[in-house]
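Only one structure is covered here, and it is reproduced in the block below.
Every protein chain but one is kept in place in this view of the complex.
Chain lettering (A, B and C) follows the sequence in which the chains are written, and residue indices restart at 1 in each chain.
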Amino acid sequence: MKALVKTKTVRGAELLDVEVPKIGPNDLLVKVEAAAICGTDNHIYDWSPWAAARLKLPRIFGHEYAGEVVEVGSAVRGFSVGDRVAAETHIPCLTCFQCRTGRQHTCEKMQIIGVHTDGAFAEYSLLPEACAWKLAPDMSTELGAILEPIGVAANGLFKDRIDGLSVAVVGCGPIGIFCGQLAQGAGARQLFLTDVNAYRLDLARKVLPAARVLNAVEDDVLGVVREATEGRGVDVAIELSGTQPGTEQAFDMLAKGGRASLVGLPPRPVTLEMTSAIIYREAIVYGSTGRLMWDTWYRVGGLLKAGAFDPMPVITHRFPLSEYAQALELTLSANAGKVLLMP
Amino acid sequence: MKALVKTKTVRGAELLDVEVPKIGPNDLLVKVEAAAICGTDNHIYDWSPWAAARLKLPRIFGHEYAGEVVEVGSAVRGFSVGDRVAAETHIPCLTCFQCRTGRQHTCEKMQIIGVHTDGAFAEYSLLPEACAWKLAPDMSTELGAILEPIGVAANGLFKDRIDGLSVAVVGCGPIGIFCGQLAQGAGARQLFLTDVNAYRLDLARKVLPAARVLNAVEDDVLGVVREATEGRGVDVAIELSGTQPGTEQAFDMLAKGGRASLVGLPPRPVTLEMTSAIIYREAIVYGSTGRLMWDTWYRVGGLLKAGAFDPMPVITHRFPLSEYAQALELTLSANAGKVLLMP
Amino acid sequence: MKALVKTKTVRGAELLDVEVPKIGPNDLLVKVEAAAICGTDNHIYDWSPWAAARLKLPRIFGHEYAGEVVEVGSAVRGFSVGDRVAAETHIPCLTCFQCRTGRQHTCEKMQIIGVHTDGAFAEYSLLPEACAWKLAPDMSTELGAILEPIGVAANGLFKDRIDGLSVAVVGCGPIGIFCGQLAQGAGARQLFLTDVNAYRLDLARKVLPAARVLNAVEDDVLGVVREATEGRGVDVAIELSGTQPGTEQAFDMLAKGGRASLVGLPPRPVTLEMTSAIIYREAIVYGSTGRLMWDTWYRVGGLLKAGAFDPMPVITHRFPLSEYAQALELTLSANAGKVLLMP
Partner (left out) sequence: MKALVKTKTVRGAELLDVEVPKIGPNDLLVKVEAAAICGTDNHIYDWSPWAAARLKLPRIFGHEYAGEVVEVGSAVRGFSVGDRVAAETHIPCLTCFQCRTGRQHTCEKMQIIGVHTDGAFAEYSLLPEACAWKLAPDMSTELGAILEPIGVAANGLFKDRIDGLSVAVVGCGPIGIFCGQLAQGAGARQLFLTDVNAYRLDLARKVLPAARVLNAVEDDVLGVVREATEGRGVDVAIELSGTQPGTEQAFDMLAKGGRASLVGLPPRPVTLEMTSAIIYREAIVYGSTGRLMWDTWYRVGGLLKAGAFDPMPVITHRFPLSEYAQALELTLSANAGKVLLMP
């Protein structure tokens, strides 16, 4: 089969002919129909320090995907050939403390598809049954391919309730826009989004016309937020930029007693006035990584079924797998929403 | 001033000329602009055992209202003449355990406006500062007058989150329809409502076109619910009928691990198979009365500001105060949504 | 091996020689060292309607047990020969909605050891890896054998926090006494227990000298509770009797805004004044069955490690397996605490 393989410890990747993977007793073999490009894939393609610290080469990468089950392992009980599935990319051990107390997504022995095991920028991919999510019959495979990053947004946003609360999102990439859509779908009182990238600000304004989309540097963000919230600030702030100024802005916007979710991964330490940012404010700060299995998936599925939001406009580009280089360069430029590769 | 007074221990009430009330240091004097009729008012008018056990006559009744502040007591600090306000009808003592731990609405020495103190079917009414809610500038007084019963719905529905969950509401009176609207506004996956009254079923279908509105007796309610929820049942059930069959139906519809809120007040004991209804199901059952002060009000305010629902179509009739008899007979017939009296 | 087998649809059971069970890929074979008698076992021995509705004969019963792993299946990864384990008796399917959202203990396809599969009143017993709990090195096997019913108590009690709250327990059987011990270990303000059985009242008084242990019928239970709680009632009530008067007493004792856990299984419908018992009280009522997997086990393990309680005095009798009839007659009489069978 064709597969996009990271073979060398430099920028780039190669489209190679490789063996179709062989399934174990608990695996599904999935014919990949659509795979989305994640920031992680950019790290791998670009061979950042993050990637260099984690990958053993060669490695087929890509992990946000959906497709059809074409073979099932001998011990699989919940899935059949012909099922359409999306992939949860975190592979849990099922036996550690985290896995045994409802936190498989932070398994102490976590493996990640496309990082520690071969992934989905390929015609076929292995999926452990424990990581398979059956698609609703009326859901497109393209939507299935982006359920995983929508889940990242949901995991950050839904640490607690949203109904009637004001929400600010720092970062207008795909996950930021999904956060905004989920917040509106769940009854947020008001929605503010900030970024500094013109493409992403435009996309956010187009997809979320009722929100206040602000340039994080050029606009008077705090002034706007305070004026719109009777001076209190927002009840919920979601930090997706992974930057020092983004993190500061998230706390500056936050009301007393509000909650902040930190989702973006700062590559460097962040310096904060803890006393004013968190302590006197009695903020609740949630670290957020991956997606709660499987509550997040059910919750997103429920909001999609209700028609509470439509994530498809966030998919801005589609490429055949053979044009992977163009697709990855585009996502590295940040001038895109969600980008799909179609094997 | 004109006021509707319960003077005798029989059905009926009288429109009398009485003194405008004199305010104490912590009171507001409110010019009543719209007052809604509650089931409690029907009990009082009809002189039911519930009313007979609680009221000392004469008593001006009515408690769901909004209007303009025309005078403030010497110790009032948060309100001014000219403010437009809605009334929270539960008067807390502010010193008991309930009041001191965030549960003023279940104060151990609770008094109720229009039951224990003179109420709002009158040109002017006294409102303790602790019970006053300032209306947003863009909110109509009519909407202000029904915030209190919307809060009853919110208190029952929002015991926990709703986003992405399926919801069933037993009873399509105004509070049931508000529950449905709030649930949809907060991102409920699916919505089911049941009743046996044709007028109310019609009103629910008109106001909530996306919901499944079912005749509780004639339709195969459980079959519909199970088919639509992959056999699981609903995540949230709200019981508003206060009846034996309504309570049974609420639990029958409920999924394992689901939650039920009991809001309707059964006048007689209810008999339940606890083992199957609650215990093996690991249901969580919430008794719900009044409205959490003031979280419920802020939450409803946030959903209204978001445009997540529009309660105005639930107001089906408006009468001048002088036509009180016609209005009260109409609400007693149950062939109405919310009915307003305009002093 | 020797095994206690239910062979006939009448009172009784037979000690037979049977084959040692053969393990599947995900199973452990456990040499049973201690097994406790549960109320379920009494139902089976006595052949109650509950048992007749559930069991296919012949069936080895018994499910509360601990022992040593003597063989492991080919796919087992978390356990080894020589490990000492206790059994979680609810076998989850791991693929249903309940299992996938942290509620394996209410699996939609639940099977129960000793009811749907052969159990532990035998020299050896099969235990799925998903149901195995490794014993701490310093924990006795006898204590291991009663972790399961302690978990029933913990699941009912720890629906929410206990620290600083007053607690009432209706029923002084072993689970009631465990509830009391766990409540004291977790910092309960005050503890009240009620029963009508003299043996159990005595045992409760002996094991819980700091608690108020009251005869549910002869003592002025409500008077005592109200006097000790400034008239408010208890914050937490645990119903273990499964009776009409016990359920009424649990709610009568409960404070406004308090929570009640229903754990005992009423064989008949219960009739309640919902309005006063639950609704005006804004009670939160939890149905409780089995044990949350595995949070409950970790929590109990933590309290045991802290030395916060000592369940061993609740074990009042030990019998060799051959004296099963005497042991089961004793537990049926209710004049015992926890009773062990030693294969």
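Just so we're on the same page, a contact is a pair of C-beta atoms (placed from the backbone, for glycine too) under 8 Å apart; a residue touches a chain by one contact, two chains touch by 3 or more.
Since the structure is predicted, the reported quantities are computational estimates derived from the model, not experimental observations.
Screening A:V70, A:I278 or A:A325 for touch with the missing chain picks out A:I278.
Residue in contact with the omitted chain (choice from C:Q190, C:S241, C:S261 or C:T331): C:Q190. Interface note: of A:L262, A:V314 or A:A336, the residue touching the hidden chain in the full complex is A:L262. Remark: the residues of chain B touching the chain excluded from display are 25-26, 75, 77-78, 93, 95, 97, 100-102, 129, 293-295, 298.
Summarising the interface, chain C meets the missing chain with residues 158, 160-166, 182, 184-190, 298-303, 305-306, 308. Although one chain is not displayed, its contacts with chain A can still be listed: residues 97-98, 101, 103, 106, 108, 230, 232, 247, 256-257, 262-263, 265-267, 269-275, 278-289.
Quick note on the criterion: only the chains that are shown with their structure count from here on.
Of all chain pairs, the one linked by the most C-beta contacts is B-C.
Along chain C, residues 97, 101 each make contact with two or more other chains.
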